[in-house]
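Inspection log for the structure reproduced underneath, given as structure tokens.
Note that this complex is displayed minus one protein chain, with the remaining chains in position.
Entry: chain A
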Amino acid sequence: MTTLNTGRKGEKMLLMGNEAIARGALEAGVNVVTGYPGTPSSEIIDRLSKADRERNLYVEWSVNEKVATEVAAAGSFAGLRSMAVMKMMGVNVASDFLMHLVMTGTRGGLVLVSAEDPGAISSLTEGESRYYSKFLEFPLLEPGGFQEAKDMTKWAFELSEKINNIVMLRTVTRISHGSGNVVLGELPETSPRAHFEFNGTILDEQTGPILTVPGPFAVNLHARQQNKLQAAANLFEDCPFNTYEGPENPELLIITSSVCHLYCIEAVELVDAPDRVGILKLGTTWPLPAKFLKKHMQRTERILIIEEVLPFLEENIQVLACQLGAEFAAKKFHGKGDGTMDKVGELNPTLVAGALSRVLDLAMETVSVDYSENINKQAVDNAPDRMLTFCPGCPHRASFWSIKRVLELNNQQGFVCGDIGCYGMGMLPCGFETVKTVHSMGSGTGLASGFGKLGQFGMDQKVLSVCGDSTFFHTVMPALANAIHHRADITLVVLDNSGTAMTGFQPHPGLTIKASGTELPALDIPSICRAMGAKVQVVNPFDVENAEKVLLKTIEDPDGVKVVVMRQICALSPEKKSKKQFEIQVDENVCIGEECGCNRLCTRVFKCPGLVWDGEKKTSKIDAVLCVGCGVCHSICPSGAIQRKEIA
């Protein structure tokens, strides 16, 4: 059996993009790997954490992306090849440290992997991090396929060591979560010794202390940093990841990068124009290799730039064209600027082919109108939409149920500020639309801290925030300190389900396991909150009656910050699987459905997928396959029709 950490040089594997990146890092001899979970990046660390012993790695799920980058940078400062992995929003969190890091530079190769999500398939925004490379002045690499994802990752470490600065490798969902054929390279033997050298002069990058210092020295460092960027640009002039394919003098030159390269090849096929269109693929998208681009832009008068979301490449290429002289500036550019392409959403071969057919006035073969009209109608009628919902037996459903009820009982237009995680679905019907604001990690509590001070201006609504256990450590703690210190009148509900559920149960400081599965000391959330000065209660959301009692009392306490930890393990957690607490049954004689006056509270409002409305019998019933026996629906049925029996 060939695995990522044993596969030998020359072996072929079908690898997920994230696995290819992990393998590339192993082939580079990486030693320190850190990250914070986030789709579509998480598999990189998941895979590497399984290789830690065999390949002599230190792998950690850090508390947040800024700390992850700092931990990786420490590896680099001590001479080790190191990598920090995150999704694009994480780069925002890391950016404060990054701005300093790029000035001091690095020692052992340091690579930042940013996995982005054009189209926001599993993210709350499609914001991107390519602009950081220009703004913070470090090199940006973008693999255009699966083999390249591996090869480029390895190369990124070498590049980082050549210029002594951090390099960003940007991947996107379709590469990270896609799979393709990859030929493996050599796995090196590494036996590094970590040591932080600081006895040299402050200007000696390899032996001095690593400092950012104010004044003229900062300006000096900045100049040195820009020289490094120029060195990278020079290396990019003949980099194997920048390629051209097409006729000598195409009518139209496409310039593209990342997974869009594959879409472009296919689009040219779809409009059948291989003699008219050439494709220039850039693997190095910042800084741009000016001579290389000049050589290829000379081929034609018309250029189409294909990239996802914002016109990063397009605008940089247009600036370059102006710098190259009037002849280049006068070329006709198509892309986002002239409206050929949208500035939002992800691309696919069909969208690129559509652009080609418009620009070149070519016909595009499409499915007949009859066929598409018919199937469209059939889909509307016969394929019911699938709205996201909490899993059967999810503790969040029970928690939001209680929060919602308590806010109604309190009757003061109270509301909940949330953020990112499964519990963000508290904004949907499955969470009874309880959550009214959702932004970045930890921001629910920051917002609550603000709302909680508006009493001065007559605001008399109850303010709650919710966060998950992993998010608590990520960014909620500073917001909580702020709220406590300023005596904001709020209640923070920590929905503690023992893991980072949304992304696949990565550990965090509140748990006793680290990335590779060995024991670590856990930090106790209630104790932390108490020590910070909050009043703390811990409840089990499945004990609905008690949870509601405690919540109501808590939110009605007008004095400062209250914390309620609602603790119940995630229904999907590996520990919980196949352990039913209750046998549940609906007594058909008691459940009289629509007649009951309960307005079908259980199936119409509570909506656990384990509880089904039987349209024929006109009663609720339990789906024995889906129900995980949490017993919560028993507590919500006002007629007592849902019966539960404890399983020993």
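Assume contacts are C-beta pairs under 8 Å (C-beta built on N, C-alpha and C of every residue); 3 or more make two chains touch, one makes a residue touch a chain; residues count from 1.
Throughout what follows, contacts and distances are computed from a predicted model.
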Chain left out of the displayed complex - its UniProt protein name, from "ABC transporter ATP-binding protein", "Gluconate 2-dehydrogenase subunit 3 family protein", "Indolepyruvate ferredoxin oxidoreductase, subunit iorB" or "Sarcosine oxidase subunit alpha family protein": "Indolepyruvate ferredoxin oxidoreductase, subunit iorB"
Candidate in contact with the missing chain, chosen from A:M387, A:A522, A:A624 or A:I647: A:M387
Candidates A:M425, A:A483 or A:I642 - the one touching the absent chain: A:M425
Per the touch definition above, residue among A:T6, A:Q378 or A:T512 touching the missing chain: A:Q378
Missing-partner contacts on chain A, residue numbers: 1-2, 12, 14, 39-40, 121-122, 145-147, 173-175, 177-181, 259, 262-263, 265-266, 270, 348-350, 353, 366-368, 371-372, 374-376, 378-379, 381-391, 422, 425, 430, 502-503, 572, 600, 603-604, 607, 609, 611-613, 615, 623, 625
